[in-house]
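Structure first, commentary second.
A protein chain is absent from this complex, but the other protein chains hold their places.
Each chain gets a letter, A, B, C and D, in the order it is written, and its residues are counted from 1.
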Amino acid sequence: MSFEVRPGQFFGIIGANGAGKTTLLNLITGYAPPSSGTIEFEGEPIHGLPPYRIAHRGIGRTFQITQPFAEMSVRDNVMTGALFSRNGARRSLKEARAMSEEPLRLVGLTDQADVPAGALTLGGKKKLELARVLATEPKLILLDEVMGGLTWGEIEDLMSTLRRIHAAGATIVMIEHVVHVIVDLCDHVFVLNFGRELFRGTPQDVITHPEVIEAYLGKPIAAGADA
Amino acid sequence: MNMRYVSVSLWVAGLLLALLTPVFGSPTMVDITFRTCSLVVLAVSWNLMASAGLISLGHSAFFGLGGYAAILATNSAGTPFWLSLLGSLVAGAILGLGLALITGKMRGIYFAITTLAVSEGLRVIAVMLPDLTGGAKGAYLAPDNFPGAFTVNMAMGIAAVGTCLIAWAISRSRYHFAFRAMRANEGASQMLGIYPLKYRAAITAISGSVASLAGAVEVWHGGYIDPALAFDLHITITSQIAPILGGIYTLSGPVLGAVATTLIGDATRIGLGHIEGASLLVFGLILVGCVLYLPQGIRGGIAQFLDRRSKRSASTPMPADAGQR
Amino acid sequence: MDLIPQAFSDAVLLAGLYTLMAVGLSLGFGVVRIINFAHGEMIMLGAYGAFWLFTLFGVDPLISLPALIVVGYVVGWLLFKGFIAKVLDAPHINQILLTFGLGLAIQHIAIILWTGNARSATPVYATSSFLIGDVLVVHGRLVAFAVAVVMVAALIAWLRWSETGLATRAVAENRAAATLMGVDVRRIYALSFGVSCALGVATGVVVSFILTITPFMGFPMLVKAIAIVILGGLGSIPGTVIGALVLAFAETFASYYLPEGSGWAEGIAFVLIIGILILRPRGILGEAVET
Amino acid sequence: MTPLLELSNVRAGYGHSLVLQDISMSLHEGEIVCLLGANGAGKTTTTRVISGLLAAGSGEVRFAGNNIAAVPAHRRVDLGICLAPEGRQVFPNFTVHQNLLIGSYSKTARQRRAEKFEQVYGLFPRLAERRAQKAGLMSGGEQQMLAIGRALMGCPRVLILDEPSLGLAPKIIIDVYETVAAIAKLGLSILFVEQNVQAALMIAHRGYVIANGRIAASGTTAELQSTSLVQEAFLGTKTGTGRAPPGPARLSAH
Partner (left out) sequence: MRYPSNLLFLAGLAVALGAAPASAQEPLKIGAPVSTSGRYVAYGAQAKNGIETAVEVWKKVRGDKVAGRPIEVLFRDTQSNNAITVSLMNAFIQTDKVNIIIGPDGSNVAAAAVPPWKKLDDRPIWFMPGGSSDVIEKEVGPDPYFFHTYAWSYYYHENNVNALKALGTKKKVALLYSDGAYGRAHIEDARKYVKEAGFDLVADELVREGSADYGPTLAKIRVRRPDILYVLVQTNDAIQLTKQIHAARLNIPYLVGTAQTQLREWQEATGESQVCWTGVTTWVPGLNYPADKKEPKLFPSAADWEKMWFEKYKTSPDFLEVGYYATTILALLAVEATQSTDRERLKEWLEKQDYQTPLGDSRFKKSRVALHQAFGTMVVFQRQKQPDGSITSVLVYPEQVATGKLKPCTQ
């Protein structure tokens, strides 16, 4: 499989369960090594690098199953992002604290900044992950199903947040199940099925493409089904 | 409310107690303070590693190594007191670094067992190289320049205060963020740019060096060392009983726990010393009781108590999500 | 004289004993996910039980074995219900401390009841032996080996073919799925903790006539058992057997062929553990169970 | 007639996050009902609440007219609620036969074990062939068959299948659904969770569409097929910003 993301793009990846989306992110971020092929970022190969070095290059990601540092406060979670990223080493706690204000505000967690992260709702945790990634000042943000399990209201919320982040100049790759989110947000969509590319194009192309609809809603069962 | 005021004054009181008892205290007080300070060092050291998600079952490795380093340096090269302590600090740091390197990505019980194996391995070395260590019959410290009991007691006080200061400094530094993140989720922490091995090595080195220091001062205090007791699992266990009893992952917990452990230990030993087996039986039962009924430690217990009282007085409404599990 | 056959025979017999020593711990961990630091004290209690029955009533340890196994099961079950069940969701370290505290208490109860004097049961077979060619085999060790084989085989058979054994394995492999089969996970926990303690007691019975019995005999055995369980991979019974074999062979051959080897043997075991954990961070057969 | 299984206003979640906001649904004797919805919508959580693996925070779960909130998960198997969980969850180190054996661990099931073996091996000849094989070494489709067979061994009155098609190739999915249809003929009630809408609607009598922890739509198969509501819930084709969250849409009363 091959694809490329250009600076400033809002790139969506969709595909049914088990299509290999999360594996793709794990490959990019160094949690799993590719068995063959190359991954390049800003023209340099990054495959085989450990995750922390990939983070230092300016790639940030969220996890499908949220992984907040539960016993730390929300702000401390975000500060951790600010402290250990590319430029984090030269940052004082005070600066990091100041830096964490903006991401917290963007995702709307300022009011809950001193709550332990474990006490947040699922939506809160997803927002926290986003804020944490933003604090690392990434050039490229990889989002793994940030909408999963959120209420409609939360989804709308998060969507406008993402729009703002994108507008601020970030390149975003997002994996999503909630297709309308992809349709609304992305300028490019990539459809995966069983570990292979099924289709790519603009959102409108995708949702009207028969093969995609089939992959999503399933093929009608023809042979021998008797119901 | 003024909890902060209370805790600051408690810290100051503890600090003064540690440093002034050797000057003004009665022999009993000096003795209890010495042992408490020793345990404070070990407990804080253990808690530092635990805070980064590294549970040690072999803290006696550092303690014993420190003791042997001090006695070897002094007996073979006539190293003076303070310099021998420095040597132990370095030895402990090196062992800590080595531990971080060999354990690599090991976590949880596997890390714990490796530390246990390191401690047992060092014990075997100490037993099997009698020409170097004195072997199982032990060795006496033979200083040409014994600095006096006062200096040794003071050194342990300084070590305890210093260890607490290190822990405090870490709690106010970026390291604190890295350690907590690693403890919560070493995998996810990497995506924020944290290189786990680096911080692992840092914390095991710091933790190991101060634990070694405790072992070194103990040797100067007792003047004798032997492998069975230098690498005794009991040391490991008390250095984790204390933080868990007091409140794990906190600054004050290990200190509170060390005081409580020493006092309970002394009370049962003196109160029940005339009945064979009774003192450690009671100690064991107290330990069980604490795990069962004070899972958050003394600190957590106090917090809960205060919380409940303030809740009762303010009668805060139940949180909205009370219906969930 | 060629010592290899003798070394081989010694190592195999020792491995049997080591397997029995560790298999209960392994079961307890595999199912309940708790390393029972009081397991050594179960061994100690078994040894005292066999010793007293032998000394006071002349009951041969092999005859008292079944009854003591039942007692061990009951003690384990009670310990689970009284203590362990309350910390199932607590952090690992709290569980370790709880069982350590229990062990300390049991040790000192033994001192109060039976003093700290060293003892050992003296049935005739404990010190008789026979020769196969040049290889000397001590009856007592052979008996211990046989008991170990029978017990481990019984355990494996029980786990493989009995309804409850199957349920126990199911719980070890996947708690939630086992619940969906109608298995009462808590009951299986209590049961397997009981069986684990019963195996500890059985170990005590067979060492009662080989080794010295003191209230403190348990702890070194526990450390060794942990080493074996880790070597083999936590919770895997075949892994435990392999771990015991590796340790017994390493120790025995080191004792035979290295200068002062007997003294270094234990150190070799710990180096082995560290080495294996570096190469295979979950032990030799450590895939089956996650921690 | 009271439904065999009924959920009313169930809320549930993990820790502080509420996954099921408000679920009400029912299953009648002999019915096949499918539960549709996108990933993370709360389908699996619903099956966990029904099987007792997860306690409902509020609301009622009634089985054969009785509230079973206090019945622990392992006792629900005795009542006849059997779940083939998401991701199959067979015991990998057990043989096929042992997996089935443990499936009939509950008291009621144990008495009818021989009969059940015959039934399951009849339904799944493949499992009979591979009875001595370790389950972990089998293909995904075979494991799915085993998971279903294992649930059947528990003498269910309600068989719950959580995404039986997950990760399977299309051809195998057809096999699986053929089998489900065959099982339905045995007369038990089936509740199954699906993402594959087309496949699900082929065999179900009725369906619920779940979205974000709420029932977004429900109706008979024909009704669900004929409307765009399902597609909408999945693909969100009819989106607009600032739109109010869609409430449960009832297409028909029955």
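Odds and ends about this structure:
FYI, a residue touches a chain if its C-beta (ideal position, glycine included) is under 8 Å from a C-beta of that chain, and two chains touch if they have at least 3 such contacts.
Since the structure is predicted, the reported quantities are computational estimates derived from the model, not experimental observations.
Within the full complex, the chain left out of the display contacts the shown chains B, C.
The hidden chain makes contact, of the residues B:C37, B:I55, B:A91 or B:L141, with B:L141.
The chain omitted from view is touched by exactly one of B:L10, B:L101 or B:A228, namely B:A228. Where chain B meets the missing chain, the touching residues are 26-28, 31, 34-35, 38, 127-128, 130, 134-141, 149, 218, 221-226, 228-229, 232, 234, 269-270, 272-280.
Panel shows chain C; residues 1, 3, 6-7, 10, 13-14, 17, 108, 111, 115-120, 122, 124, 126-129, 136, 138-141, 207, 209-216, 220, 251-252, 255-256, 260-263, 265-266 of it touch the chain omitted from the view.
Keep this in mind: only the chains that are shown with their structure count from here on.
Each chain gets a centre from the mean of its Cα atoms; for chain A and chain C, those two points are 49 Å apart.
Centre-to-centre separation of chain A and chain B, using mean CA positions: 42 Å.
Annotation for chain D: residues 13, 15-16, 18 touch two or more other chains.
Those residues of chain B in touch with two or more other chains are numbered 321.
For chain B in complex with chain A, the touching residues are 172-174, 177-178, 180-181, 183-185, 187-196, 249, 321.
Remark: chain C residues 163, 166-167, 169-170, 173-174, 176-185, 288 touch chain D in the complex. The touching residues of chain A, counted against chain D in their complex, run 16-18, 118-125, 145, 147-153, 155-156, 159-160, 177-181, 183-184, 194, 207, 213-214, 216-221, 223-227.
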